[in-house]
Structures are given as C-alpha cells and as structure tokens.
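Omission of a single protein chain aside, the complex is shown with its protein chains in their original locations.
Labels run A and B following the written order; every chain starts at residue 1.
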Amino acid sequence: MPSAESERLDPDRLLGASAAQRALARRLYDGVAGLPIVSPHGHVPVELLAEPEARLGPPGRLFVTGDHYILRMLYSQGIPLEELGLRPLDGSPAEEDDRKIWQLLANSFRFFAGTPSGLWLSATLADVFGVEERLSAASADAIYDQVAARLASPELAPRALLDRFEIELLATSDAAESDLTAHRRLHADGLTGRVCPTFRPRAIVAIGAPGWRGALAQFERVCGLEIAGYEDFVVAIEQQRRQFIELGAKATDHAVESVQSERLAYAEAEAIFRRALAGELEPGEPDRFAAHVLWESARMSREDGLVMQIRAGSVRDHNPKLAERFGIDIGGDIPISVDWTRGLRPLLVDHGSDPALHLILSTLDEAGYSRELAPLAGHYPAVLLGPPWWFNDSPNGTRRYLDSVTETAGFQNLSGFADDAHNLVAIPARHDIWRRATCSWLASRVLDGALAEEDAAWLAGELACGLARRAFRLPAP
Amino acid sequence: MPSAESERLDPDRLLGASAAQRALARRLYDGVAGLPIVSPHGHVPVELLAEPEARLGPPGRLFVTGDHYILRMLYSQGIPLEELGLRPLDGSPAEEDDRKIWQLLANSFRFFAGTPSGLWLSATLADVFGVEERLSAASADAIYDQVAARLASPELAPRALLDRFEIELLATSDAAESDLTAHRRLHADGLTGRVCPTFRPRAIVAIGAPGWRGALAQFERVCGLEIAGYEDFVVAIEQQRRQFIELGAKATDHAVESVQSERLAYAEAEAIFRRALAGELEPGEPDRFAAHVLWESARMSREDGLVMQIRAGSVRDHNPKLAERFGIDIGGDIPISVDWTRGLRPLLVDHGSDPALHLILSTLDEAGYSRELAPLAGHYPAVLLGPPWWFNDSPNGTRRYLDSVTETAGFQNLSGFADDAHNLVAIPARHDIWRRATCSWLASRVLDGALAEEDAAWLAGELACGLARRAFRLPAP
Partner (left out) sequence: MPSAESERLDPDRLLGASAAQRALARRLYDGVAGLPIVSPHGHVPVELLAEPEARLGPPGRLFVTGDHYILRMLYSQGIPLEELGLRPLDGSPAEEDDRKIWQLLANSFRFFAGTPSGLWLSATLADVFGVEERLSAASADAIYDQVAARLASPELAPRALLDRFEIELLATSDAAESDLTAHRRLHADGLTGRVCPTFRPRAIVAIGAPGWRGALAQFERVCGLEIAGYEDFVVAIEQQRRQFIELGAKATDHAVESVQSERLAYAEAEAIFRRALAGELEPGEPDRFAAHVLWESARMSREDGLVMQIRAGSVRDHNPKLAERFGIDIGGDIPISVDWTRGLRPLLVDHGSDPALHLILSTLDEAGYSRELAPLAGHYPAVLLGPPWWFNDSPNGTRRYLDSVTETAGFQNLSGFADDAHNLVAIPARHDIWRRATCSWLASRVLDGALAEEDAAWLAGELACGLARRAFRLPAP
C-alpha cells in the first residue's frame, strides 16, 4: 500500500483525537501500513483485469456513475440519476459529458464532509492521483484534467495497479451461472491465486423470481448439464463450485434478506423444485427452498472447503421505480433487523460445530453485533464474524464494531477486513482507513490499560491481514 | 439566545472532556451560541402567546406539574402525582400549595444528576432567573421566591420572551380540529411567521377510538362542512390545512405507534370510513385506514407544501391506570422497535423520490438510526432525518445520534434541531445544550482528522439553525 501522503492530508488522520492516542496509534499503524492488501470480498469487474489493455475511467464514470455511495448521496439531494450518467433502460437520454458529471460531484463535494465516501475520495485523489487541492466547484476542471491524464497512463492500468497497490488477493463476485471466461484468461496469464472468483448462487436459487428461468438456463449451459430436478441442481452446483475452485475461488457468497435456514426432507426439496419448473409454486415455497439451499451450501462447504459468507438484512431495490427505470441494484438497499439466533439455528445445529467449516456472518443491523453475532462467533467453531459492512465500513462504524464485538468474541473469531469495493483505485484508501481506525481503537484500549501494547501490535497485524488470510485459507506469507 | 452565564455553571460545560477538545469546541460554539432560535416543533401552549397579558408560573406548576420529564422521574421514585399537583379526573384532591410542589422537586434534585432534565433546569434557573445557588432541600425556599418574583415581572411575559430568547420561529402543536382562535389572535397582532401552528390529525384519523366521534364532530364544526364519507373527509382536511397555512403553518405532525403505510383503493377507503361512521368496523380496519391516511397525507404535502413529520415508536399511555386517573398523555410513553424499512415503503415508493416533499422521520428506537433511518435519508430525496427525540435529546443521545447517522446520511439529509419543549422558559437551555453537544462532537471529529475545521464551523451553524430553516422552508435570514 502506498505510504506517501499528499500535502493536504493529515498524516495522522483517524489515529485519535488526543496527542497520546495519536502517538501510540501511529506506532501501531506504522507496523501495518505497508502490509499487503488482502481483499477477499469485493465487486471490481473482473473484465478490467482479464483484458491487459483495459483502462479505468473516465473520471466522472469512474468516481460518480460507477460508485453507488456517491450516487446515493447526490440522488438524495435531488439530483436525477440521468444527470449523473445513468442511462435508463428505456433508452431515454442520460448525461454523456463526463466532465459535467464530474462537475456535479465537485459542486456537491461539501455534502460528503464527515462521510467515508468523502474520506475515500480525498485519499484516493491524493495518494493515487497526486491531487493536492480540495475538490470544489472551482477546482473541478483542473482536477478532472489531472485525473484523466493519470488514468490514461500505463501505470494506472488495472493489472499494473495490482502490483502498485501490493494486492496479495483480490476476490471478485461472480454469479454461479457465470461462464468464467475472464477468470480463465487470468488463469492463462498466471494470475490465479492473486485474482479469484467468488461463487454467488443468488439468481439460480431464487425459484419463482422473474429472472430465475433465464439464470437457470444459463447455468445449465455453463455446466453442460440438464437440470430437471433438485438432484440435478445439486449435482450441477457441486460441479460448478469445483470449476470455481480450479480458478482459485476461496469462497461462496450468499446475500439474503432475512436469515432463514431449514433442512428439508430430500423429497420435499425435490418436489418444490419441480413445482418451480412447472410454474406451480405455492406461497412460501421460494423462501423455504432458499432456506434449505443455505443449509445445503454449508454441507457442500464442509466437503469442498469453500468459505461460506452470509450477508443478511438488506432489502434490495427498496425503491422499485428506480429499479424499473435503471435496473436492479441501483434502487437503494435499505437494511432491516435480522434474527440470526433463530433463523440460522437449523444450519448451525447441523454444521456449526465443525471447525473445518468457515462460516462468515455479516450484517447491516448493528444491534445484532453484541446481541447475536459476537455470541454466535464466540461459541460455534465454524462461525466467524464479518467486518463492518456497507454503511458501517467507516471510522465510527469500525469503532462501534470493535467496541461491541471483541469483548465477547475475542479477535480470533473475526474474519478481518473486506473492502467490498467496486472501484479498484479506491481499494488502498479503504484498507488504509480500516487500518487507521483499528489502530486508533487499539491505542485507546492500551491507554486505558485494557490491553498490553505488545498485544495491540499483534492484533493490528491480525486485523490488517492475518485474520483475513486464515479466514479465507490463504497461504501464510 | 442569552450568552451570559451564571457563576455556578461551567462556561465550558459539555464542550469536551479534554482541554484540546474544549478549546476547539469553544471556538465552534462561540460561532453559533448567539444565533437565533428556530423551534419548528414543540408544545408550548399557544394561549400563553395569544394573550398579551398571560404570565408563566407559578414555579411549582411551571417546572414540576407541567414538565413530564420531571413528573416521570419523581413518580418513578414513588412520589404520587397528586403530591406533584396533578389533579385526578374524578375530582380527588391534589396538592395546591405550589411551594410544596417545588419543595418536592428540590428535595429530590439529586436524582436528576447526569440527566438532561437536570441540565435544563440548572441552566434555565441560572440564565433566565439568575439563580446562582444549587437547588436543594435547603435552598428551595429562597430560590422559589426568586423565581416567583422574576416570573411576575413583565420581561418574563411570554411575548417578551420571544424577543429576549431571539426566537425566529416557534411552532406549536395543534389538533386538526382546533378552531385556531389563538393563532388568529397572533395573526391579528402581526406575529404570524414567528409563532405558527402545526397540523396534527391524530384524533380525527383514529377511527373507532373512543374520542373519534367527538373529534370528528368538532372538526366538522371548525370546517363548516358535513363529513358523510371519505371524500368529504379528504376535502375537509385539505381545506383545514389551507387554514393552517394561512396562519403560518409550516408542517404537519403524525404520531404513530408502529409505522404502517398503505395505499388503499379509493372505494375501500370510502367503505371503511363509512363503516366507522356506522360503528361497524372490522378488526384491523382502523390500522389500515391510518396507514392509508399517512400515504394520503404525503400526497397532500406534495400539493400544498406542508412539511410532513412522522414520529414513530411510542406506546402512549403504557400505564393505563394513570391515564384513567389523570387523563391521557400522562401515563408514560414507552418506546418499541419500529420497522421503518418495510412499513414506510408503500408511501416512499409513491412519494419518496419527489424532492418537493420534505418528510422528516423521528424515532425513539436508536437501533434504527444506522440501520434504517440514515440509509433512508441517504437515499430518498424526500426524506430528512429528525433530531434525537424525547429521551434521546440529551448530550450522550446527541453524540450517539451524530456518530450513528452522519457517516451514512451526511449532514444535508438531517432536519436540524427541534426542542419539543412544553416549557417556554426552557427553550434556550435546550438549544444551548444541543449546540454545545454538536460542537463538542464536531471538535472530536476535527481532532481525529476526520473533518476540516472550516467544515466543522459551517456544520455547527447548519446544525444550530441552517438545516432546520431549510427543512421547514423558512426564509433565509
């Protein structure tokens, strides 16, 4: 990770509000700031890396149109998504002048004061693009030119950034029905192990949902199998997981609205799946089927070793009008409360006591940190607690997380950090802020006499890389 | 707002626990301490202001009998409400000696150590009444005399306090069925714009509830309309909202236990309303009707521009024996968890993307801050996040609020402060504590390098006045 700082950025930012805390946190941070980046979960488009000639950008598209944090905030302030470059599905026009899109961000950059988006953007502009001026309506144009020029240079090519950023592992997110073409190309180029796919069976599991048949047909194609029933479905999934593993996959990823797990009798799973194929599902069956597949996925992970990630509690496309106009996953994720304790119990009863399973739980409902997730991680050998996710991956969110979970779960039941980034150039900033925030928090515990400094130094490294390496079964460096 | 401090009060109170934080917070606070008071939501009785000769007091009635925070705490310690001056509905006796009521507060004042009620009272006694001694059993009598004398003086007349406190706007709370006599008098005296009503359709919407028919009859009288069905009901509401607007109203206020919104077919709303009139409601219909009226209220606000406030999650009159003995709204409000994400979705789907709607959401369930309210405010153009409310309008509550919501929602999706005060003389203290607590929190973020000091100075002003002015569409000063 680049250690050079720009003039503008406070080198001690986020390390503490008192001189004593900053001094100690700085010592801890100096020990981890230069460690490699382990990024076991994120959304960087794999095509960017598969194609050696691919380039990022341009600035507006990269930092605005392609960044759902930025889009949210500007939309909430009344700016239509079309003006931010998002093209409606019906072909209506959208802003195409990239400089104008960038200008809209610059005009509103003050709205990001105190937000992680603001911190990420400032740090990325400074550290990756050498921007020393603050982004504003007045400076927008000059900074645009500087960023655009830099993006065009070979050293900002995505593959070059893997080295520049010292990325040890970058996991992408890939639908179960993906043909993995891009990952095969990476494999051919010797990048397997450094860039890897993640198995996401979201669409193929959503029986009865609008896109299900299409996803299933695509899944049959990539597997080369006909799926006439649940048994075929399981066989195909197991086969495709092996394909993912051959291309370096470390993990699966399961996004669920509310956590439900259930072990159906085999005949019942079969019957439901066949009713889905026949278009004769009863109400409630899609949910029960998904609950069962979650259970089954844990069973598979115990067999093939893929780490299992469950992310729960987000109502996707809460604003359906946006989803209709622009497509899914743009219409606003809004969290809900989650009952992990009862919802996950059937899965945990059967699989949770197996230390060979790594099951990582992530939430958007912070009330569950101390109430459910830390106790679950502090009991079940299989369970690891995921890092603060989405809205909570922020300096204060990190502090609340560490405050709430470490006393109950300890540190060894955490899975370390995951940046969840869509934007490749922002990855260093995200890891850097996590490292600063964790070191600052550890320093406060040392100053309070709750932790020895030597333990804090060890834990800073664990939080930066060590825990993620072990959670995702990476080789020790 | 008065800036003079008493001898007894620490001038740096609530500005931070370290010297560095206090020094910076003091700079921020000095920039906002003298700003006018914008009070867009509260419960000061409008009659006090309508009548030029009205006077506050006496001390016991003003600070004890009339203050539900004080009543709660003393009642929880076993003091019967009758001894605190509250008269039972059945005519049973209650303490009438105001000095004795005051003495009970003084005897127990230590119970308020560390509570916002204690802070408000101390600051009000010092700043408004010049009391320099600590309230205690021993000092009660002397302080009573001092306060009583001051209350009798012309400069403590309610209308005089509007100037003394530099109140730019004071919104009262007014039932939809109010005849607005007092506000008309204010209008005649040229105070419209400075004191304004808020439209609260609670009683007329509660079809089937005990007081509904009375409220509806009163509503018909003040509207001069006969309400024979839902269509009449909507026409009458729209007309009465216009009356409120003419008298300066900025907003409506909707108190709901759990958030439900729903768009009923017009015919169904009509049928339910007519069954209510006929006394033939089915179970569940009152809730569905209320959910529909919430949706309809958003529709009206988009048309007439009234800001829409929703306050959710309070079980009113949790202790029904007190409600029976003393009347409603004295029996204890106890919060519950609220599902904003799913409950408000039907309303938001239809109205949430309109930036012309200002929809302010307030909760008593802090778990919803980061989980639901900040994400909703950070996405929907219409949604603004209300300030910490009721139990959470306190120094720690303010810190928790800012910690939890600003990283996700930013500051521009907040609606600023609202004091929710019943007691006119306590308003400056409440705004002052908010300003201190926000400046202290901003200072800690600056010291931690998460915020530039110039941004913090701007945000201190936004939190003190700017956000509330824009949220409630007040003219810029």
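Basically, a residue touches a chain if its C-beta (ideal position, glycine included) is under 8 Å from a C-beta of that chain, and two chains touch if they have at least 3 such contacts.
This structure is a prediction, so every number in the text was calculated from the model and none was measured.
Contact with the chain not shown here comes from a single listed residue; of A:86, A:157, A:170 or A:374, that residue is A:374.
Only one residue in the set B:33, B:49 or B:73 touches the chain that does not appear here, and it is B:73.
Looking at B:332, B:352 or B:410, the residue that reaches the missing chain in the full complex is B:332. Taking the complete complex into account, B:318 is the one of B:318, B:342, B:422 or B:470 that touches the chain left out.
As for the chain not pictured, it touches subunit A at residues 18, 20-21, 337, 339, 341-342, 345, 348-349, 352-353, 355, 367, 370-372, 374-381, 383, 403-404, 406-413, 444-445, 447-452, 455, 458-459. By the touch rule set out above, subunit B reaches the unshown chain at residues 10, 12-19, 72-73, 75-78, 110-116, 119, 313, 315, 318-322, 332-337, 364-367, 391-392, 394-397, 400, 440.
Keep in mind that, in the parts below, only the chains that are shown with their structure count from here on.
Rounded to a whole number, the gap between the C-alpha centres of subunit A and subunit B is 40 angstrom.
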